[in-house]
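Worksheet: one structure, shown below.
Coming up: chain A.
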Amino acid sequence: MSALVVAVLLPGLAGICLALARAVVSARGAAAAGAAVSVLSLICVVASWSARDGAYAGEVDHPWSTALGLHWHLGVDGISLPLVVMTILLCVLVCWSLAADVTSTTDDHEGAGVVLVALVLVIETASLGVFSALDLVLFFIFFELALIPMWFVIARWGDPGGGRLAATRFLMFTVTGSALMLVGFVVIAVTAGTLQIPTLADLPDPLTGTVPLLGGVAIAVGLAVKTPLWPLHIWLPDAHSKAPTVGSVLLAGVFLKLGTYGLLRVFVSVVPEPAARLAPYLGALAVAGIIASCLACLREHDLKRLIAYSSVGHMGFVVLAISTMSEVGVLAAVFASVAHGLITGLLFFNAGWLKQRYGSATFDALGRGLYTRVPRLAVVLLFAATASLGLPGLAGFWGEMLALRSTYEPSPALDRTLAWTLLTLAALGVVLTTAYFVRVVRRVLQGAATPRDDDIDLTRTEAGISAVLAVAIVLLGVAPGLLTGVIEPAVGAIVQVAP
Partner candidate 1 sequence: MSLVWPLLLSCALFGIGLYGVLARRNAILMLIGVELMLNAVNLNLVAFDAWWGDALRSGQSLTLFMIAVAAAEIGLGLAIVLGLFRATGSADVDLAVVDTDEQADGAR
Partner candidate 2 sequence: MTGRVATGLSTAVWIASLVIVLPYLQPDTTSTYAWSDGGGLLDVTLAVHLDALSARLVLLVTTVTVLVQLFSTSYMRGDPRYRSYTALIGLFEVAMLTVVVADDLFVLLVGWEVMGLCSWLLIGHHWELPAARAGAVKAFVMTRFGDLGLLVAIVVTGQAFDTYRISEVLAQLGSGERPPAGIGLLLVLAVVGKSALFPLHTWLADAMPGPTPISALIHAATMVVAGVYLVARLLPLFTPAALTVLALVAALTMVLGALFALVQTDLKRLLAWSTVSQLAYMYAALAASDADAAIDHLLSHGAFKALLFLVAGTIAHATGSTALRDMGALRRSMPLTFATATVGLAALAGVVPTSGFFSKDAVLAAVQGATAGDGPLQPAVAWILLAAGLVTVVLTAAYATRAWLLVFFGVAGQSHQRAAPADPGAAMVGPLVVLGVLTLALSLSAEPHVVVGIVTTVLLLVGAAASGASWRAGRDPAVLAGPARAALERELDIDDRYLWLAGAVRRAGTMVVAGDRDVIDAYPRGVGALARLGSGLLHRTQARNAQSYATVLAIGALAVAVAVIGR
């Protein structure tokens, strides 16, 4: 069996075992085991990547259901590898934070903490599966697998008030979207007669016409809900803000990437012609999302909601890049996805820690002058905010820059005038992003300190998690070539490389 299969399935299987053995495992032990398993999974991924020959590392392709033409087809290329590694990294950190989470160990009745770890691991498997699936239906299976565990994470461990409602809305939105996406897949399967993504991407005569266009619309809508694209984003702020810290981190860090990755892997590459016809709409909605989310952020009074809204904006840049359907656009999309995963992961970790301390993440609850009250925590938040607003030299910049660059020189899919208009508006979004993060710093970190009893600075675990993410963010910021070198060779799998 390929190491990649092990890497994908291992966390989920471990999660099931943990859930079944929850009576005998402590939450802390489960979290440690989860982290260990994730690390193991990372090793497997690296192993199969270093042993790659051909377009996809660790490729396995077994017929699974001959009746459906469904294959157990997994493989990792430069588009998916960064996302795979980022997912595992975030899951390790999430497990780490769970291992040290005081509330989950003391308040642990009937193994709830263990179950949470198990759910995280199942979500990990699902995400890894999505990033490595090369069969449309297999992609869909993994895509759906993550949803119900995430519903439980938000509904059970989220805010007591409204957590369940938010979870259900999140689920309903994404499920409706993904069900439509399934219809799109069915259309493709019926018109092209295969489910294998590499085959579909290399069809001698790509799918054109009305029927594939409708299929493309269905796929795009499904993925747009997940990404999320304005105006389908409405589920996101509630879900992110009501979710527990680990849920928010995984939602923002990993889940949204399922949408953007899907747009690349099963939309642009599989139905290029319909995608080209839809690209202007995608681009326009993406920019509308950037502006709208930034404006909303300027009025948000809850840190977690604000970060959630900011994700809409950042994902807008990714979708904008994708809508250019150029090589740079693909590069930008992947880079920005990874960067957003790391940065927003850090932001949500941070917001979660603050919420844990002060019971709520609203500005009023946090008070002012965190610089004095919890200096190190404040500096981490400052760093994350700086990275998120796209400061050059940190990971977030290259994604945004490449996105803007791809918009300046789009493929013929995007009209030049439209693209430049979008470019201008998106650039305004950059300023607005600065404005609202600066506002957060001004409102929460600065100002005359209002000390509380709960002013506890970074714990060791928190510092460790912050350090890992910060190092990753700085590393990608100063040496973007590390990532682009991996992505670039695979760009041709998504869009046609100009001769």
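Regarding candidate selection, all candidates are chains of the complex that A comes from, given by their letters.
Going forward, a contact is a pair of C-beta atoms (placed from the backbone, for glycine too) under 8 Å apart; a residue touches a chain by one contact, two chains touch by 3 or more; residues count from 1.
Model, not experiment: these values are computed from the prediction.
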{"item": "Touching candidate - 1 or 2 - for chain A as found in this complex", "value": "2"}
{"item": "Chain A to candidate 2 touching residues, read off their complex", "value": "169, 172-173, 231, 234-235, 237, 292, 295-300, 327-328, 331, 335, 369, 371, 386, 391-393, 397-398, 401-402, 404-405, 408-409, 423, 427-428, 430-432, 434-435, 438-439, 442, 445-448, 480-481, 484-485, 488, 491"}
